[in-house]
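We show some of the complex, not the whole, and keep each chain where it was.
First chain written, first letter: the chains are A, B and C, and each begins at residue 1.
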């Protein structure tokens, strides 16, 4: 029998994507939790709607609730949802940074739920699967850090990076990453035929990359860019290798690291990922290049920011937390 | 010596386009009139900025002021601007419909300046040049009606349309036509890769077409569509001809009607306009097709909604009102 | 046990879409039939590849073969595929026009398989389901005619159109409708930020609309336009109604006609379809508007040209021909 799961914030882009995935998931029955409405309606969702209250969470018997809400709303809702017996997967940045100090530094706001912040598991299954399974509260990773950490951490773990030279992550994202709330920055006429850099060195996704890859801030340069397209993130990572060997050896390193991973595809040398190949999928595609003579290395990773970068990964985490096959509803 | 002209609403898309054209016009010195700021800043404008007050209009000696403002703001500003000695070209719908009844019917608001409404000249130079030249107040045509009337009126004037069968105008516009104020409807992720119809039969530009072409509402079906691109309008007009002859004769009709017009280009039969050819120009391009056997006729017209559909035509009107060559600053 | 079906032309846009749908269809095992390669490779297809020969069709035991090929290739392949025991769904125009005269007139080529042309069923299930089920050879409808006939035929059948006034179909298509073969007309820099009309009155899809709707050529004006987007067709149909009643009555007419149809969605009055709602689905969405006072009527229909306009409808036809549920693999 299907387990019931709730979605708060189902009208945003990540929330609507969640609804779509969950309505096709054979093991769950999604319930839309009405909280506030601010960004238009969502079309063609067939799921029932109930108010987002402790009573309805209990009477519906929700096993898990997804929060596709701003960080401050997630901090408000998570405590009583857990108390009402639902597990929580939070898609905001509220529970990602582990300590209140770090949260204050990067989000410029005091964290109101420090015990939950300490408790939350970081939902990047390829690296934290065993923490996610038993967790009550999972912080779903940011879109940029998902693509970055899947690209960077195998290098750090293998010790092949020249840390002195530092590592560069040049990231490009489609517009849906900015959410559905109308703003001049995401207006069609400002974005179409345009391309720009933003948040140089101080994007709030940086600490998520550092925390989960083991890099120091001084070693890591990150720039976000806005692509004139709807969905997709591509990141180009530059490093200096301390090891002999070229592209073939580097491919091998990634293939070994991600062996058996259902959602990571490592390309042959000289093939490179693009956004088309990952849009509307939960895949992270990875291509590499390493110049054997000089040690200059490049890793390119691509995901759909709304799927592997948000709703898809959230369902992947739910599958682990509720005991489904990890790929259920995602292939 | 250059005459000074003012621009209110210079941060919107039409207003910014006006600034760009006027800063390249050898006969005028533009002055930006600060009124309200609500849609971000305009970049790279070199012109001076002063407050939009009767005093500054007088002290600057403004010969003419452009209103790139909402209709209600235009109704507020026009009277005292005229009193302060400036001519006015209004880019809103405030002074286009000639009677207060018609304005109430289509704009759902009571007109507060009915004397000015009656006085205003309709600024479609190809048909009303002689009214525009001496006017104090010019209502700059809407973008859709500009492309529609340039396509339709030669047919009406020549009496070739089967009025019983009616006339269809299927219009498609880029997003900048909706203005710069952020909204969900003009958000990148809602518009990109999308296309939709809106305002079927009841678009407020319809009465402008009727008034200036001589068609009756019952004879005219109009639908607006939103194109996933920044700028440009293309309209496809369908009619039944009552005359013998085919495409060649129809081209001839248009060529004769627009002989000497600097901003209308009539294409050879079997060539068709596209948006690329008119973007960032003040041209209206026209292509036609007429099936001699059955009388089915099609006229395609294309303009840049921000130029011939707004700022360019406004400057064309200014040129007439201030005694410049009609094409000055526009080629 | 899964039945095997073949696909010729799997590298084109329609062919690749077919592969994707069929690889998710629980009742069939797709086999890629290598014929000629001219448009690059298709990525991530997991299906086996064999040569496209009578031997392999027999040894593979193919129950049905899809031809996503040019018309002349379809004419070559269809006879021996049928002889080898496979049913055929042809996505080209080769078998759509019923008579050799008509084919010659519109395709400017002599038909080489006139017996098969006469035999072929026209695969628009909403109108020809009973002919499709027993057919050996199905002509899959063109993309424009699919959207046009689903919009127009209920009007014709109900006798509500003023035939004297004629009917207008203004059609807009995404670029994938032009196929995958590189050409200047479909180059990114020619299409992006552009919009244009083509094939006024003489598009080869016109006779398909006439044949299956019962209109005369002299009554029907059709223009195709190229949208700067990948996939989707939206058609705006204009007519004059001979019946009393307004939008509500017209919605009712369509709802009754399409009751029980799994792939047609009729919108409430004043809601209008857009491309986003149908992309990557097999739906045809329909919205209507009728002015009760004057009888001016508008019908807007939207499909994904590669799904309901090609591959999806082809699978719908296959489902009928092989005895699957009509929606299998398509929801």
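General observations
Everything that follows uses one rule, which is that a contact is a pair of C-beta atoms (placed from the backbone, for glycine too) under 8 Å apart; a residue touches a chain by one contact, two chains touch by 3 or more.
Given the structure is predicted, the values throughout are model-derived calculations rather than measurements.
Of the identical chains making up the complex, 3 are displayed, while the complete assembly in this file numbers 4 copies.
Keep in mind that, in the parts below, only the chains that are shown with their structure count from here on.
Distance from chain B peaks, on a Cα-centroid basis, for A. Ranked by how close its C-alpha mean sits to the mean of all protein C-alpha atoms, the top chain is C.
Averaged C-alpha coordinates put the centre of chain A at 38 Å from the centre of chain C. Residue positions of chain A touching 2 or more other chains: 192-193.
By the touch criterion given at the top, residues 43-44, 192-193, 277, 280 of chain C touch chain A in their complex. Contact residues on chain B toward chain C in their complex (touch as defined above): 164-166, 168, 170, 172, 190, 192-198, 200-201, 217-218, 221, 223, 225, 227-232, 234, 236, 238, 240, 272-276, 279, 287, 289, 291, 293-294, 296, 298, 300.
The part of chain B that touches chain A in the complex is made up of residues 13, 39-40, 175-176, 180, 182-184, 186-193, 228-230.
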